[in-house]
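Only one protein chain is missing from this complex, and each of the others stays in its spot.
Which chain is which? They are A, B and C, in the order written, and residues in each are numbered from 1.
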């Protein structure tokens, strides 16, 4: 078991013919992910290293039975591509694209929530279920199968946490990057709910950062609904207030949204918080044993 | 039992301070319906024959626990009023207003279908559950309690059918006017589903008319899902093709949507069709006994 | 409200949809002047709200002033399937490399706009749907999220549009949807949507139906009505807020509510009568609406008897009765009336009628009885 992506994932990649799209789609394919199709309007009929390319998601789904989409197109085309994937009946859309306009994200989120399609991202590194499937840009060779589920707002931080855990001998059920944009398609709560239900996952690690209140919402949810142990990490304890730190998720405004406030809320709800990635691994060791 | 409105209905009337709004709200109240509130922006704090008036639906719901709304405002304000009722948490909105712009109806329908709010109408006569509650403009004195559920696209035709049945001695569980507009909030199928589940209803009468394919959809639904006997009536056997007959529901275009085609589809799906209201009552008598 | 071709094109142009340059004309001289300004060759097109103008000779190409005069002369006043040509549209002749079809209709079943595109344009789309259904690409647009670029691409790819036209066609469809929404149309159809030798796309025809209920928000569109093309009685009825359709028979019918009136027509037919009209007085008919209705019904000289079938809900029977009394005072009808009053305030209504004791007005207590009576009266019998 794992969450969201596994051996049954049949992936269609939007933007597969672009430089980055090709590189990462082929990486995913080499990992063992079933990459069944690509979508690039106007390039239907071509193929990318044997993966057939279609003009529309509808044709790709129709011809290949794709059930999961990875969106790798430039920001101005990304909302349209996600909506197309949903319209074509894709159950899970993983949007890697960074820099999608906030109002596009707002419309996309509010539309998708009324449908059966789940969105992960945008501006996320994707999802890796070690040994089963890798969808996105997570460098999979650093991770192995195991019982720790990781969910994170930040891409590279995800790798760092996962890697630190791996160095302590832990493997992962799945690693889910939810992205740090203003309107993520899936929240900590959504993914923690999946890990709670996943028999393979015995420990949940959530990596948050300053800004917003997603971690606080997760804390309340965990207290009320989660039986498995959860360890949290928050990046940005030393970030100066009032500055935008790189992406939209990382804005500290006033007292709310600081790393200290988030850590406090999490701990008050029974979630242990590591101050560095190394501490997270140490706590994980305490809980699960070496 | 009955469907949609009953003794638990707590009605808030939008447009209660207008001439028609007052007349029919008071009619409903005299019938025994719990008319708990009215909404007219700017007239909050007043009352209509003892029914308190509020500026917003939110306040009306908050102060009175209203669960059902009747919308009686002019067409240009009706969509806004329905959306407000939904936003305030009203579970059932009955829109009497005639002449709401089609694109307004489209937006309202597509929004409400994603919420927990049910819309009946617009351009409908409302719902009467004899002996329990009357919401709308159906002349209730013609009807009594009984076991026939009636659902109809046309207001006055509803009265005619109900009256003809009454003259044969039948009473009604509920009479539901769904309206003949391009985008009705509830369809035949929606209401037939309720009658099927209602223990009091032993026979379902549906009154359709030319135009659209709502009757055809109902026919298929009935065959697949309904165990109770259904008798149908279709108005417009002698209507000339290609003419718009009064309201948007009644357009015959080509062969599709004619009364004959509808009757044929219904009969092919096991639904008996009366050619006149009197025939409908006769068939009902055959089925239920006099 | 159906628009004439040129009204539709002017609407399109406002939303950036490419259409040929043109001018309307109501006289031969206007047509010739327009043709000279536009230049030759130009098309002289009959403006009527019915399809098949081309086959009927309502569209002709003029290569010079004489031909323009000749064609305008021939087409103005022409009868096309019962519609008289009162207006022309003169536009520059287009060079056509391909003819596509596109439309957006209000799909009641799906409760969403249905968008269609076909590369088999220029012909009757119902025939294409019949003979080659795969040639028509179609999809529904969610009205809350609106038209997205992918809708345009999907239609274009599925319809088999040439690769170089996928983008321009997508942009065209996007504007067409924007027009549909902004103008609150219930139908927009472009047939043909042409591709020129320069690979531009253009609307060569325009069929637009606007939602009458929304005209209050579109004062410019509300003025586009074309009263000259309507039946004078239907026009008179419309001006008085009534919905009236003239039929072939001799029994005048008035009811409240479209469904009840249609049912009344069926029941009258069952008893062997022939209705002279469909007349729907609308919700909450007031006394003066009734007076107008009687006037409209009697303006049809074929009418030998009149049936009033009222089942009041929002309509109150006492107001109908007052209206009828008032109508008799004003008009003094010479044909028999049968009146059936049930529903809201029916006791009061019947009382008013009884007290007025109007000449040659009969009452009935059921719809069947009323229908039977009026059929007999129309045949010259006594009810």
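Methods note: a residue touches a chain if its C-beta (ideal position, glycine included) is under 8 Å from a C-beta of that chain, and two chains touch if they have at least 3 such contacts.
In this text the structure is predicted, and so the values were computed from the model without any measurement.
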item	value
Of A:3, A:25, A:71 or A:100, the one touching the omitted chain in the full complex	A:100
Hidden-chain contact residue, picked from the options A:24, A:132 or A:262	A:24
Residue in contact with the excluded chain [from B:9, B:28, B:64 or B:81]	B:81
Residues of chain A in contact with the chain not shown	20, 24, 75-76, 96, 98-104, 106-107, 109-111, 125, 136-139, 142, 152-160, 163-164, 167, 180, 182-183, 207, 209-210, 212-214, 217, 233, 235-240, 243-247, 249-250, 254, 259, 275-278
Interface with the undisplayed chain - residues on chain B	41-42, 44, 55-59, 77, 80-81, 83-84, 87, 107, 111
Interface with the undisplayed chain - residues on chain C	144-145
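Keep this in mind: only the chains that are shown with their structure count from here on.
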item	value
Per-chain CA centroid nearest to the all-protein CA mean	B
Of all other chains, the one whose Cα centre sits farthest from chain C	A
Mean-CA-position distance for chain C and chain A (Å)	54
Separation of chain A from chain B, taking each centre as the mean of its C-alpha atoms, in whole Å	47
Residues of chain A engaged with two or more neighbouring chains	none
Residues of chain C whose C-beta touches two or more other chains	142, 144
